[in-house]
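Take a look at the structure below.
Our next item is chain A:
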Amino acid sequence: MLTETVSPAISILMMSLLLTPIISTIIVTLLKIKRIIGVVTIISSLIILIQSLLLIFFILDKKTISVLDGVLYVDSLSGVMIITISTVGFLSSLYSVNYMGKQYDKLLVDEKKLVRYYQGFNMFLFTMLLVPLSNNLGIMWIAIEATTLVSVLLIMLYVKQSSIEASWKYLMIATVGLSLALFGTIFFYYANSVSDRSLDSIKGMDWTNMVENAHNFDPSLVKFAFIFILVGFGTKAGIAPMHTWLPDAHSEAPSPISALLSGVLLNCAIYGILRFHIISSQSIGSEFSNTLLIILGVFSIGISAASIYFQKDVKRMLAFSSVEHMGIISVAIGFGSIIAIYGALLHIINHAFVKSLLFFSSGSISQKYQTKSISDISGIIRIMPITGFMFLIGGLAIIGLPPFNIFMSEFLILSSGFSSGNFLASTFVIFFLIIIFAGFGKHLVKMVFGNPKLEMIKENWDISVIPMIILVFVIFVMGIYVPDPLQLLIEDASRIVLVGEVNH
Partner candidate 1 sequence: MDNLPSLEHILGIIQVIFIIAFSPLIVGLMRKIKAKSQKRVGFGIFQTYYDILKLFRKEEMVSDQSSWIFRITPWVNFVSAISAGFFIPVFFVHSPFGVVGDVLLVVGFFGIGRFFMMLAGLDTGSSFGGLGSSREMMISMLIEPALFMTLFVIAGFYGGTNISTIVSSAHETSFLAVPGILFALIAFFVLMMAETGKLPFDNPSTHLELTMIHEAMILEYSGRSLALIEWSNAIKQMILFTLFINIFIPWYIAEQISFIGIIFGIITFILKVTVLGSLIAFIETNVAKWRLFRISDLVAMAIASSMIGMIFFFL
Partner candidate 2 sequence: MDLLQISAVILLIATFGIVVRRGFSDWVHAYRYQTIILAVIVSLIATVTNILELYLVAALTFGIKAIAIPKILFYVTKKLDSPIKLEINPYVTLRSSVIISALLVIMSYFIALQLPIRSNEIVSVFLPVSFSLFFIGLFIIISRRKALSQIVGLLTLENGLFLSALVLTNGFALTIEIGLMVDILVSVVVSSILLFRMSQTFDSVDIRNLESLRDD
């Protein structure tokens, strides 16, 4: 790989992207004032958003940027992740202030926990940002493991039986899974070190390096290692049957965190799989990893279809829907054509937006109704017209109805499934999607419409609606139009996935 000299501005930008959340964590820890820490978080995540947008434009210009002697490295693929993380992070922080404020008013959290929440929030952002920024796969693994640890702390924020249970399961399962991923990483590293003895131990784990040497890897070793990677990161990404922690954790976390978990964290793990998928495709061709991805993806969609249909808890339902969408993304990556991968990356972004919208609105809803049980919620549109409308839009979008954005990416994915000859898999996916549609649609309609069970005061306009309105707007727009820079970014990224070409 060529070490292009990068302007100091860019390297400062990348460093500060990582430093901002840390600094804000420190500020939060020091200040400990309820009113300010939320604002600090909003400001810092806004700064992150601006920085990452700037970074995206640099990426579009330069294609690949690596600083700090190749430790930090971004290309378009990381760009897709960064934009997702920072956008959802910003919106989530915006929502957090109102949500956690209400929880505080209801005495569900005290000031200490509030501080811990914002510390965790910022650290969570940091760890997630580290994933796409790091070139070294070992560091990437550490970052992903760190996201687990931070988010476990966030999930057990309310010390309740169910949240402890969820965090324990999350911790154990994710850690076991990630250990498998580390195992796989070790084998890739080994394969790399065998093929090129001149490497020092730190460069040997660089992704750029591995891609370059990939054609020298031993095929059966790559297969062996990729299975571990797939199962390992797949656990974290919520791909069935390793997804079992996901519904528990996502449903027990505070809603803004659920949005981050579902919308972003899962994608980080998918990102991990993608990186190794590229290496393995370069080494042994993409057929092997594609097959595995399709099998597990279809399985995920099927499992979540069954679970969504009978679900009784709103947030669990949304969590299973995340399993479904991770399945779709993995199937899409498995289809392997450029359109499919384009669709997969677009789907990552779309799903992040829609799912955060759903978690935000369902958070407000369950706060208002004081329950998460689907059967106890009805007539939302009567009691909370604005939030109910947002929830409805989100729900319709997530089940793949046009003119919302998910429809477009699913359309791309399925059509490329057919054109790449994966008829069986695509047909299965469509079949399961119809079941999911039925299940999710059933719950959605029963919740949004009908007569509210209790007499409740109508919702007033408050700040929590703002992030939702932004998201609804984005969902609508992206349903029929992909902004040009984003399109370029995703196109480049999908070319990277397909060709493994680092440079243009």
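Everything that follows uses one rule, which is that contacts are C-beta pairs under 8 Å (C-beta built on N, C-alpha and C of every residue); 3 or more make two chains touch, one makes a residue touch a chain; residues count from 1.
On how the list was made: all candidates are chains of the complex that A comes from, given by their letters.
Bear in mind the structure is a predicted one, so any value in this text is a computation, not a measurement.
Asker: For chain A in this complex, which listed candidate touches it: 1 or 2?
Answerer: 2
Asker: Which residues of chain A touch candidate 2 in the complex?
Answerer: Of all residues in chain A, those touching candidate 2 are 136, 138-139, 142, 145-146, 148-149, 152-153, 156, 159-162, 164-169, 171-172, 175-176, 179, 182-183, 186-187, 189-190, 193-194, 200-202, 204-205, 218, 220-221, 224, 247-248, 251-252, 307, 310-311, 316.
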